[in-house]
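Left out: one protein chain. Kept in place: all the others.
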Amino acid sequence: MDSPTAALHEGTHAEHPSYQRHHFVTMAQQKESASFGMWLFLLTEIMFFGGMFTAYLIYRNWYYAAFVAGSHTLSIVLGTTNTAVLITSSFTMAMGVWCAETRRRGGLIVSILLTLALGLVFLGIKSVEYHEKWVQHHVPGLRFDAMTFVHPHAEPGQAAEPPLSLDMAEHTEVYFSLYFAMTGMHALHMIIGMGLLIFMLIKAIRGAYDNGNIAFIENFGLYWHFVDIVWIFLFPLLYLISRHQ
Amino acid sequence: MDHISPVLWQFLVKWLTNFAVIPPEASKVAPQMDALLLFMTLVSLVGLVLVILLVVTFSILYRRERHPVAVQIEGSTLLEATWTIIPLGLFLVMFVWGSVLYFRIYTPPPNAMQIYVVGKQWMWKAEHPGGQHEINSLHVPINQPVQLTLISQDVFHSFSMPAFRVKREAIPGRYTTVWFEATQEGTYHLFCSQYCGTAHSAMIGQIVVMSQDGYKKWLASSTSGVSLAQDGERLFASLSCNACHNGTPSARGPNLAGVYGSTLTLSDGQRVTVDDEYLRQAILNPSAHITQGYAPIMPTYQGQVSEEGLFSLVEYIKNLDSNYRIQQTTNTTTLAPVATATVPNAATKGMVKP
Amino acid sequence: MSDHQNHHEEQHEENHIVSPKIYAVIAVALLLCTALTVAASYVEMGPWNAVVALAIAVFKATLVVLFFMHIKYSSKLMKLTVGAGLFTFLALVGMSMSDYISRAWGSF
Partner (left out) sequence: MSTILSLPDQTTARIPKRNYLNNENGLLSWLLTGDHKRIAILYLISITFFFFIGGALAGLIRLELLTPQSDLMAADTYNKVFSMHGIIMVFLFLVPSVPATIGNFLIPIMVGARDLAFPKINLLSWYLYVIGGCLTLWAMITGGVDTGWTFTTPLSTHYLNTNVVTAGMAIFIAGFASIFTGLNFIVTIHRMRAPGMTWFKLPLFVWSHYAASILMVLGTPVLAIALVLVVLERTIGIGVFDPTKGGDPLLFQHLFWFYSHPAVYIMILPGMGVISEVISTFSRKRVFGYSAVAFSSVAIAVFGFFVWEHHMFIMGVSNYSTLIFSLLTMLVAVPSSIKIFNWAFTLYKGSITFETPMLYAFGFMGLFTIGGLTGVFLGASGTDIHLTETYFIVAHFHFVMVGGMLMAFLSGIHFWWPKMTGRMYPEKLSQLAAVVTFIGFNFTFFPQFLLGMLGMPRRYAAYPPEFQVLNVFSSAGASILGVGYLLPILYLLWSLKYGKIAGNNPWQATGLEWQIQSPPLTENFVEIPIVTQDAYDYEWLERQKEREVTQVG
């Protein structure tokens, strides 16, 4: 048995659902193709982020002290919260897929809304963090000043970070370049995902998924989880470098 | 030859007189390179002729008119194994041979004479240890291994010497090296072979291979009066390097005498051999190159010393075999810094914005 | 190339619906791992800090891929696809690093 269509070809000329596209022989074939295609697309996404992870690995080894110092300017509270938020949104998305599979329209709408809300919270927190970087002159290229790493200020109630020498401090710009490139690309994926979520929400409210044609939701779920996975790696790599120091 | 147009005739004559397949073999490595090239060309020719023979023979023998019905053949494991293993073996020979050559070209011998080269848009600046500077030309003595230490001030360039069969990219931010030993006097092409912007094709020059005596004469006639090491010494003083690196027991910086070529243990436990690149990095990015037992207090000189200045400093430190010179510098205040040598390199850092 | 061996499985897994209970368990596990990775980063482990952080991240990602993304219940082809992505990613990182690691090595 070599081809997925073979078994279903003979005899099963049962009613085709209206949403089956003409060039597929069976619904199963259509569904499998869609999820396989989605996975291939996710592979391209892995490689897309892969370039930046390579860069990260190299520069982290070269400029470890700068990466530690850069990492310590990030708020661990905000970062952890965001991780939790994103994981939860992944969970609600998974629930959404389940609701769609079991044809629970209400549950689907609630799940999408929750996912959307959590996504917004994530982006909100992210923008707070970005704003903070802007204020602190830690945005590479546009607004960057390494002097805060040469003469670190002590936060009230906290010991000051150890100062960096000027040359190493200047290399924090590499860290922040990667920080913004990686989290920026991630956020861009989130924004695209949220656009799709709104699109799905409208269709769900109209009852477009009640007939069991939920390939779009399932594949969007894959996308959303992928975005989650990227963050799962970004969080320790960017936020958690040598917190004990 | 009346019936041949004179233009065409001249062209043919020109072609026949100028025709060459390989450039002159002017270095020690050139015959070795050519031997490998010849070997590869022969193997390629054999392969190509074999393919052509097969195709032509089969096309004649089995053309439709002679052979109207094809005989279906599945394949032949033996034949396929043959043309997998034989090319593989040949390619592996080329790989080993090529790699030996590669390591030979990029591993300078210890007795090589040092010349420093800075590439910038769009010229080559060569500096001889004696302080002779030249632009878009390189004078070298015959039968003497010469090591080039290359760096680029802006974009990638490539120092290409076809007559020597060697070439090396000058890249920004890091030294690269290549060496050769010229074996034939003459003037040869020097090209920049990595595309480097508008006047890329004007970034050419000449390599002049001279007799040992001729080279000495040339050195004497084109000296600027200050050797690289002397220039480095002046920089060393004017940048106040000697404030810390003065070789006294209480010094804040490590003793630099004899440091070149030694193995250091860094503050993070890493062991490194001190070479040109290490010295350059230690000046520009000192905090990652702290010798064990010293405090990370050295400031960076990024943007304060030009690439030429760095070469001078490197050459100076290389030649420090005792602390005598440093102490002299520390003691005499007469060695005032010469402004031109220490101009901060701000102008070259300013880059074109989109 | 592999789909002919497990065609049967494919048909069988056609409409596998993962129960919300499993989703919930995974979500909780992911949150716990997040807490763990934050805590671990405050413990001095030398070079092992990075290893532990990455190991936890890989574990979390595996959970997401297997359960949220249903790879545990998918055909061998899908598993192979994920593997291919991982392989190429490692090829990019690893082969690039082969240059960076050995640059400082001495010559013969």
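Each chain gets a letter, A, B and C, in the order it is written, and its residues are counted from 1.
One rule holds for everything that comes next: a residue touches a chain if its C-beta (ideal position, glycine included) is under 8 Å from a C-beta of that chain, and two chains touch if they have at least 3 such contacts.
Computed from a predicted model, the values in this text were never measured in an experiment.
Enquirer: Which visible chains touch the chain that is not shown?
Expert: Even though it is not drawn, that chain still touches A, B, C.
Enquirer: Identify the residues of subunit C touching the omitted chain, counting contacts across the whole complex.
Expert: 1, 3-4, 77, 84-85, 88, 91-92, 95-96, 98-103, 105, 107
Enquirer: May I ask you to list the residues on subunit A that touch the chain which is not drawn?
Expert: 2-6, 9, 21-25, 29, 32-33, 36-37, 40-41, 43-52, 54-55, 58-59, 62-63, 140-142, 170-171, 173-174, 176-178, 180-181, 185
Enquirer: List every residue of subunit B that touches the chain not included in the displayed model.
Expert: Subunit B touches the chain not shown through residues 11, 14-15, 18-23, 33, 36-37, 40, 43-44, 47-48, 51-52, 54-55, 58-59, 62-64, 67-76, 79-80, 83-84, 87-88, 91-92, 94-95, 97-107, 121, 154-156, 158, 160, 162-163, 165-169, 171-174, 176, 189, 191-202, 204, 349, 351-352, 354.
In this text, only the chains that are shown with their structure count from here on.
Enquirer: Go ahead and note the Å separation of the Cα centroids belonging to subunit B and subunit C.
Expert: 43
Enquirer: Could you work out how far the Cα centre of subunit A sits from that of subunit C, in whole Å?
Expert: The answer is 15 Å.
Enquirer: Where on subunit B does subunit A make contact in their complex?
Expert: Contact set of subunit B toward subunit A: 284-288, 296-300, 302.
Enquirer: Please name which positions on subunit A make contact with subunit B in the complex.
Expert: 62-63, 65, 164-168, 170-171
Enquirer: Using the touch definition up top, name the residues of subunit A that touch subunit C in the complex.
Expert: For subunit A paired with subunit C, touching residues are 1-2, 4, 7, 28, 32, 35-36, 39-40, 42-43, 46-47, 50-51, 53-54, 57-58, 61, 76, 80, 83-84, 87-88, 90-91, 93-95, 98, 101-102, 221-222, 225-226, 228-229, 232-233, 235-237, 240-244.
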